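Of the protein chains in this complex, one is absent; all others appear in place.
Our next item is chain A:
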Amino acid sequence: MRLNALLSLFLSSISSVHSILADEAYHIDYHHALLGIPQAETTFFHQPSASSNASLLYTISEKAIIGAVNPKDGSVVWRQSLADPLPEPASVVEEAVKLPDEEQQKALRSIGPAKAGLLAEEGSGFVVSYYGSAVSAWDAMNGKLAWQRLMPQGQHVKSALLIPSGRDTSSSSAVDVLVLHGTEGGTVTRLDASSGAVVWEYEDRSGASPRYLASTKNSIYYVSEQSAVLAANSMKIVSLDTENGREDKGHVLKVDEVVTVTSCPNAAFISGHGRSPRSMKVNVLGSDKVNTLNLERSNDGEIEAVSILPGCGDSSPSHILVHVQTRDGAWAEVFNIDSESAEVRKAYSLPYLKAKDAFAVSIIDGKPHFTRITDVEIELYSFASGIVVARWPRNQPSFGGPGHAQAEVVLRGQSNYAIRISEVATGGEWTLMRNGELVWSRPEMLAHVVAAAWVDDVSGEALAHELDFEGHENPLRAYTHRLKRHLRDLEYLPAWLQQLPSSVTSGLLTSKAETEKGLLGHKLLVVATSTGQHVALDPAKAGAIKWKRLAQAASDEARAVSLYVHDGVVTSYVDRLGIMTINATDGRDISFDQSDAHFTGVIIAPGPVAPVAYRISRDGQPNTTAISDVARDGTYLVTRSASGQEVQGWMVGRSNIKLWTFSSAAGSRITNVVARPAHDPVSSIGKVLGDRSVLYKYLSPNLVLITSTKRDSFTIYLLDSITGTILYSATHQDADTSSPIPSVLSENWFTYSFFGTSDAKSPSKCHQLVIVELYESPIPNDRGPLGSSSANYSSFSPGSITKPHTITQSFVITQPISHMSVTQTAQGITSRQLLCTLPDLNAIIAIPRYLLDPRRPVDRDPTREEIEEGLFRYSPVLDLDPKFFLSHSREVVGIQKIISAPTLLESTSLVFGFGGLDVFGTRVTPSKAFDVLGKGFNKLALIGTVAALGLGTAVLAPMVRRKAVERGWRL
């Protein structure tokens, strides 16, 4: 104990200058810079500059991130967030501090959900996006914002198009942007794409709700839905003059539920079908004629989904491909559209396949070609005949089946086709294939990670069990058991002897990185997304994906997931879906227990045989997953109701008893409840002061820290989790409670951060970081009331709950912190670091704990004894030193949770951040890598020196002996 204390004192004194060294950056850390799962309508290949043939892949993802990806290697060229801030993942919305008040909610309902769209025109040099109420133009090469135009009164953009400007292209852009916005009666605005200036505006005063825009070479069509009172499901189509936006003519059309509007240079058309369609209605805009297309095929299942892909060539007629999906298979129908007669005729059908597939349209020499992608092969159909002109086998099936795809086809010579396909799988993986060969894949599903857990290497555990058995048996039985074990081990001897020479040579030549991997332990990281994917990442291999699994019966709906890893088995509790168990090493499903139980979280409690999972319902009630499975008697849980009104203390076991409740008063909400980490070892029970006296730490395993917020103030409560007694409480007035107030509790201290007034007297506000340390008594060498009590006592015995002595300090920080965590090491000897997410800088930092010492002397220099303790003068502003940045020069966007795990090395802690968008992992050594040989150590040189010395001794020894003998005879 004392040694530990001394060691930790020593470590805390040397830890003052740690940073990430240049040669460690990009080697010890890994980062998946993600965009989110790309959406079908907003993903395409596009040439950013007219001078080059090289194209980039552009997308707007469902996370409302616009970005460009290099098709060669899958790296992000640029990315920007359209939504500000990033949209919250649905499953953590309940926990989010922010709840829009009624007015905001009402406003949100009236304008509807934000719609995203991405437009690009070859050779224009920019891409235009719309999301929410903003239309923005971005430089296609570097993602710089060229201009942005916000719609009046926050009205959402419903649709936008690019049309040829018809102006002189030397002075302005060759295209203009046409925007439709509004709620009751839409407005069509034509914007100059080079500046965003308004060219003309058309206002519809009829009160119909605007829906779509469409355009052909000659005219613009504005489609609005008539109010349901007048005529249900009827669309009014108005054609506008491209030059001045004046209304030409209009007509009303009756359509079905699901409507799509498609624009081609020759013809624009509107199509509609019911929920489970047998046929489809298509109308070429500008004419009154409605064509009914039959989609049914004999002896197939009910049609589940219909999607339309336009194949607009330059020449008339235009083509559309209707992709029809049933439960088991899919096929496609191709139609020709004659813009003159406004007739739609069926050309041919593409064959039915009993598999999931995706279609892509690409134009070769002005003629559309259709690409069909299945899990086994890629087929390219010529538009004219509907026959396969090229076929490539796929070397790898897609993750969860093909979702949607974009194709770029090149024709060399007569019939030599080359194809590049960007495919977004149902499982959320974005891949690029060149002629069927996988070029790269981006794990975009990781943008939805809501839970993560570390998997320990379990290979050594079997031996540990056997040794444990031998230690607890009588000597004779233990001896026979040991003999048997050694006999069993003999069977591995030949193999071991065989690989002995290679292991010796490889042991000499292994790089430092590989040795380190062995020392850190072969940990895997299993993450689960809100949409049902389970992925294992290997932190030792730059976060490479080891295996991935899509949950059975998964859907797009976001769900709460809780992961638990035990003995190499990952148990995943998915809200309203069930319990999945997966083998952690290879990702194979072990079992799936379907249940529609609804929960907000899962707590794993120790049971009499195996750990027991308790599902926490919305009101905070813990329920076991199986009735017979109950936790050991005397297990205590703390739960929070989803509404944030109550924190409850429970005693579970054969019967569940609600022990205590902590309620927030009317008008306030409990936003955060934290406890000490499950693995939080303490190496020293006291703090040695400069005069060799000891301040004893208040170390209770049963502490919960509760943040209760009001409109403009919040209170921090520290509770004993067994009895519900309030141990400490402090109120901050005039604080911003709309932004998160992260907090963390570890060892004998807790910290939290917020934005609020720095002083009760001054109105100025700043970001603050508050630290509170808990001690048993204010007097050194005194344990207060705890000193007199016996070593073992219950939380319920009188006199056991004592209030801690608190030492507090507050610091001004220059950046807001959105999430906090603390590093964990195996023994807790290494000093700790506070891990924080800085959302404004897109960074993760580690603040050394010694900087936050609340005992730092204020307004005076430290005394000799304080210097000996490692204390230095308090400064109100805590500078975020660039050395603290774990993410160094990386842009780590949207991290909402950071977890940490110990390694086999005491000095080193693994860190992993996930949540909003990116995932980031690294390892930290808060007290430097004191148990690892430095880079200067050369194993080969050491062995060489020893060998040379041995050789020298062997050569010299006979010579010296002979000399000694000769000297003896001479006398």
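Keep this in mind: a residue touches a chain if its C-beta (ideal position, glycine included) is under 8 Å from a C-beta of that chain, and two chains touch if they have at least 3 such contacts; residues count from 1.
FYI, contacts and distances are computed from a predicted model.
Missing chain, UniProt protein name, picked from "Ribosome production factor 1", "Nuclear pore complex protein Nup85", "ER membrane protein complex subunit 10" or "tRNA (adenine(58)-N(1))-methyltransferase catalytic subunit TRM61": "ER membrane protein complex subunit 10".
Touching the missing chain, out of A:Q809, A:Q824, A:T837 or A:T925, is residue A:Q809.
Of the listed residues A:A22, A:L487, A:V609 or A:A666, the one in contact with the hidden chain in the full complex is A:A666. Note that of A:G132, A:G286 or A:G649, the residue touching the chain absent from this view is A:G649.
Summarising the interface, chain A meets the missing chain with residues 649, 657, 659-666, 710, 713, 715-717, 722-726, 728-732, 757-760, 766, 768, 770, 772, 785, 788, 794, 796-799, 801-802, 808-812, 858-859, 874, 876-877.
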